[in-house]
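Shown here: the complex without one of its protein chains, the others still in place.
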Amino acid sequence: MLKGPFLDRNWMAQNPNYETSDIVMLGLPFDGTVSYRSGSRFAPEQIRLASWGLEEYSPVFDKELADVNFHDVGDLEFPLGNTYASLDMIRENVEQIYKEGKRVFGIGGEHLVTLPEIQAISKFYNDFAIIHFDAHTDLREEYLGEEMSHSAVIRHCSKIVGADNIKQIGIRSGMKEEWEFMKKHNTLCHKFSDIDCIKSKPVFVTVDLDCLDTSIMPGTGTPEAGGMTFKELNEWFKYLKDFNIIGADVVELAPDYDSSGASTAVATKVIRELLMAM
Amino acid sequence: MLKGPFLDRNWMAQNPNYETSDIVMLGLPFDGTVSYRSGSRFAPEQIRLASWGLEEYSPVFDKELADVNFHDVGDLEFPLGNTYASLDMIRENVEQIYKEGKRVFGIGGEHLVTLPEIQAISKFYNDFAIIHFDAHTDLREEYLGEEMSHSAVIRHCSKIVGADNIKQIGIRSGMKEEWEFMKKHNTLCHKFSDIDCIKSKPVFVTVDLDCLDTSIMPGTGTPEAGGMTFKELNEWFKYLKDFNIIGADVVELAPDYDSSGASTAVATKVIRELLMAM
Amino acid sequence: MLKGPFLDRNWMAQNPNYETSDIVMLGLPFDGTVSYRSGSRFAPEQIRLASWGLEEYSPVFDKELADVNFHDVGDLEFPLGNTYASLDMIRENVEQIYKEGKRVFGIGGEHLVTLPEIQAISKFYNDFAIIHFDAHTDLREEYLGEEMSHSAVIRHCSKIVGADNIKQIGIRSGMKEEWEFMKKHNTLCHKFSDIDCIKSKPVFVTVDLDCLDTSIMPGTGTPEAGGMTFKELNEWFKYLKDFNIIGADVVELAPDYDSSGASTAVATKVIRELLMAM
Amino acid sequence: MLKGPFLDRNWMAQNPNYETSDIVMLGLPFDGTVSYRSGSRFAPEQIRLASWGLEEYSPVFDKELADVNFHDVGDLEFPLGNTYASLDMIRENVEQIYKEGKRVFGIGGEHLVTLPEIQAISKFYNDFAIIHFDAHTDLREEYLGEEMSHSAVIRHCSKIVGADNIKQIGIRSGMKEEWEFMKKHNTLCHKFSDIDCIKSKPVFVTVDLDCLDTSIMPGTGTPEAGGMTFKELNEWFKYLKDFNIIGADVVELAPDYDSSGASTAVATKVIRELLMAM
Amino acid sequence: MLKGPFLDRNWMAQNPNYETSDIVMLGLPFDGTVSYRSGSRFAPEQIRLASWGLEEYSPVFDKELADVNFHDVGDLEFPLGNTYASLDMIRENVEQIYKEGKRVFGIGGEHLVTLPEIQAISKFYNDFAIIHFDAHTDLREEYLGEEMSHSAVIRHCSKIVGADNIKQIGIRSGMKEEWEFMKKHNTLCHKFSDIDCIKSKPVFVTVDLDCLDTSIMPGTGTPEAGGMTFKELNEWFKYLKDFNIIGADVVELAPDYDSSGASTAVATKVIRELLMAM
Partner (left out) sequence: MLKGPFLDRNWMAQNPNYETSDIVMLGLPFDGTVSYRSGSRFAPEQIRLASWGLEEYSPVFDKELADVNFHDVGDLEFPLGNTYASLDMIRENVEQIYKEGKRVFGIGGEHLVTLPEIQAISKFYNDFAIIHFDAHTDLREEYLGEEMSHSAVIRHCSKIVGADNIKQIGIRSGMKEEWEFMKKHNTLCHKFSDIDCIKSKPVFVTVDLDCLDTSIMPGTGTPEAGGMTFKELNEWFKYLKDFNIIGADVVELAPDYDSSGASTAVATKVIRELLMAM
């Protein structure tokens, strides 16, 4: 055998053992329903490589990544062009994760991947909330006639967990009807205390990276000006430390649209920090 | 009213009148089943803009583009994420074109768009051939379990027109099984005379731009080394001048993958020259 | 005729009828005098395409774009290399717009296009002010001996409307002499109330996109560190809602310099929001 | 003083002394009249830097660059936006070069810079020919009403040296009228012997880099498929070794359009080899 | 001789005379030990060119660059692949600068170049401090077994000047051990007054450009989310105006990683402003 040493090719500081891990990082390279620019299928692998450009230690959480007991299980392989079969595949794998008493950390792919995650989790939790970071409301009923669209994902999730269990942060784009939905159900949050009402419940955290400003996240399918800084997002994560996070995902990085690699580096740090919060 | 003058925003030298046109240029921004990199949905519009960087005159054909009586009808709007509904939409519009005695010139989008075009045309022609320029055989039965895939398009077409009516040029990649299919049905052509056997039939010409070498066409979903030069492709078009071309398409430009714009410029000239051949 | 449906190729939510429109959006792809990097000639068309990546509804203004009655008239076609003839062409078309009782919304192109707009408008208004968002003072008398330069445009405008009618926001670069001009005429504004003195007058709003920080607007000819965030610019637009805006333009996007497309997306949202303010 | 050693910042292997040099390399960063994409103003400086990535020895000519006695005089500074004043500045400097018994080697910038070079040289030579490498005929009388356009440069030159003294190589794009001009005056050359008729005359060699194929030269303003390989161009240069070359230029590199830097590297080698031929 | 005028190719507004200059700008294109992405070797020359896109006047300092008496001496030429010989070369040249009573302004290259600068300066100053702007602590003892690494540079410097003479600003990434070092020696600064304790000493200012946020500085080797804005950095420079700055450097721009050129433009302005502070 060769002595090497060899570069590690999995996510930095992961637990190489699935069985003993607490959190399962699951790559979801699906981008079949996006309304504008695709390419998020390449995100999970590029993020994995970029993780080695970060440190294991987070000064914000004063913790090392190895303290989070997560296993990088790799990326699902989808039947390209078949939206429903792809969503089924996600749902089945996520169900298995919860059957084994673990939690999922999904790496998109596009935002529609959140729906089968929530469907799977809803079999294990009766009353849980979703904290949704995004630029877009994602509250449409359908897009160009299609119900299964990344711009409808939170609307569909709201039917599972109840609209009152949706809390949205960073939203700055949507149709007038969607905005009225947000008002009616009081989903839009501006300050930390706006999410205190769900603090007693289990929460799933879904981060569409376009919640960040286009300046820091140009490599995404639908860039939308006027977003959060990384520090602001990180402050939210710090606040979430005291919540009961039962699962999470980070979606919509389209790495090829930012040839500088900075978007991928930012996405990777978002994931490290959210892992810390769990 | 304003005097302008204003820039023309349609394809250079088109006939602005649909009714009096002979050829209908139809934008098909669909890229839902690609196996590697998507983005061909942005091709028809960027090609349209790039057409103004070319001249109307072709020295190869000693003809002006205005002599080809074509109308640029714009781009279809697809229900994103729904492969079957998108294909139906193409088939219905192409059928209408032939009902009115015109011919289609499709601008992809991915290669799967050719299937509904052929389905539509097969209602109007009994015995016709397909001349297929490509790097890949596209002769799979399915891809990862999905029948509707851009890598299966010619196999599906062969079931409509008959495998003996398929002539393939530029192919340099495929599975062993596909290569055996090519041998069995003698579809692979190397020199001009290899296509003479279908000269008496109506022919549909489908050009996957990755038939060109990666050097000249980096902006495509699945770049494959070892391809044709532009001049070689143009020589084939010149030879096709004497064929009875009843329809054509040019597919698989992914403009965002070539930030130099050269791939788009090349694709646009491919279209101009193929229009000349018709 | 074909059923389609077809993609709309004009600006999202425009009034397709020039006659009944109130605001005329006029593409001005001129970049002949820039001192550093050109390419803003490609901005109007790329912005038009990008408009379909936005929503019609603005949460900041709680209004839909269709409520702004604007018509997208297309892009002027300039005699390339002839600065004076190009400026004449702009002036004549803008004059016609005001003759018909409408207002112009120019899409540059470089900043020099503002001069003929102001010349045309000055035939219809005696006393009006210019609100100028920019990184650069643009107050030179000439550049390398040339009077007609994008870096002299506001100086020339000040001779038409009077230096006291110039209000400048976001400025962070200029020669010492220009800075003294700003001080002498008190043109530089830092807070909302600094522009209240012209609230009673008609105002023309000109936005050089490099007023935004280079982080959010790398795709411009002369990037200058230390600029505004999109939110800050949007707050100004919100404040302008109560002003009498008689015309506007948004200039200096050079889309090819930002291959991520984010600069174009930001520019497009700037335009949507400024339209809302009118 | 510092010992260094320091990097040389001029063209590799130049003669640092203007007075003793035979050939004067003159940077001409002018791109004011281009019909499509500009940016060739950045070419001379980027080429200068890239020259250090080449070797001084040419195996094709079996000669070292130091054997060509050339001086890199730097780049002219133009009054931006003023076409006529810029052309005057070129003409005056080139005249001075010939007054001192030297030859010019111009580095564009756009192709219009060739006109004032030819005007200057015509004061020193009565009967000389132009060998023109290009994708485009450049034989228009005007472009959009403007006489001074890069697409009219060879037509204007032909009025100075006579159409029979124009020899064109690599041309593959033009209007029908231009093609007829070429036929009438027999300017288009395909094989080496086609230029033998001017072998007895002094010749000026002008190389528009888009004569090369778009695959090898994507970084140019108007990429045109179907061009020469570098080797083919180099064979022409080798054939020109026995001609009496009284001046030359290499134009139309737009370095920012090829972020790989390959176009700049190719342009630099074109210049090295053409210097060898002189 | 030619009249020109010619473009100046040195840093804008430099003193062309080394002897009479006070500050020596020294290009240090060394990037041999970087842990992630290299390319900072190309920074000094691209920054020099970009300096002409700025103005000479700084509104923040109300001063012109010509008032800073600096000479641009060019870039050292390093023996590629030999880390120790390269560092020696820097040390020797910087020593000479201080022997002549001048101050150095280094332009990296990677951050390791700071070590030989500090070694050289330490021969002339007994007790001086280092103000260190960076995203990373750079306090490792070694990296993968190598002592000479850009991620260890400040640790090595601390052994020369004493850990208490290190003041760090903008740090947001490091190993747990490094963080503890910072706490122990109280090196991390958050507000202006945190550096007042070294105000009485001579200070060297070293700026790793990744202290800036990735949004504004994507073109760097190790982008790290959550950094400073340009304005915040500039405020620090303004505060440093009253310090006794005996030398400075600006390092880690990797220009090829930001094809928009914005990172280079920002780096250039950072340098102009820091020169003003000296």
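The first chain written gets the first letter, and so on, giving A, B, C, D and E; residue counts start at 1 in each chain.
Here is the rule we use: contacts are C-beta pairs under 8 Å (C-beta built on N, C-alpha and C of every residue); 3 or more make two chains touch, one makes a residue touch a chain.
As the structure is a prediction and not an experimental result, all values here were calculated from the model.
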item: Per the touch definition above, residue among E:Q14, E:T33, E:T114 or E:N234 touching the missing chain; value: E:T33
item: Residue in contact with the excluded chain [from E:E146, E:D164 or E:D196]; value: E:E146
item: Where the missing chain touches chain D, by residue; value: 53-57, 59, 62, 64, 213, 215-216, 229-231, 234, 258-262, 265-266, 269-270
item: Touch list for chain A against the chain that is not drawn; value: 1-7, 9, 18, 24, 26-27, 29, 45, 49, 73-77, 92-93, 96-97, 256, 259, 261
item: Chain not shown, touching residues in chain E; value: 31-35, 37-39, 41-42, 77-83, 85, 143-146, 148-149, 256-257, 259
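Just so it is clear, only the chains that are shown with their structure count from here on.
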item: Candidate from A-C, C-D or B-C with the same interface as B-D, over half of contact pairs in common; value: A-C
item: Chain A-chain E separation of Cα centroids, rounded to whole Å; value: 38
item: Inter-chain centre distance, chain A versus chain D - centres from mean C-alpha coordinates, in Å; value: 54
item: Residue list for chain B, restricted to those that touch at least two other chains; value: 77, 256, 259, 261
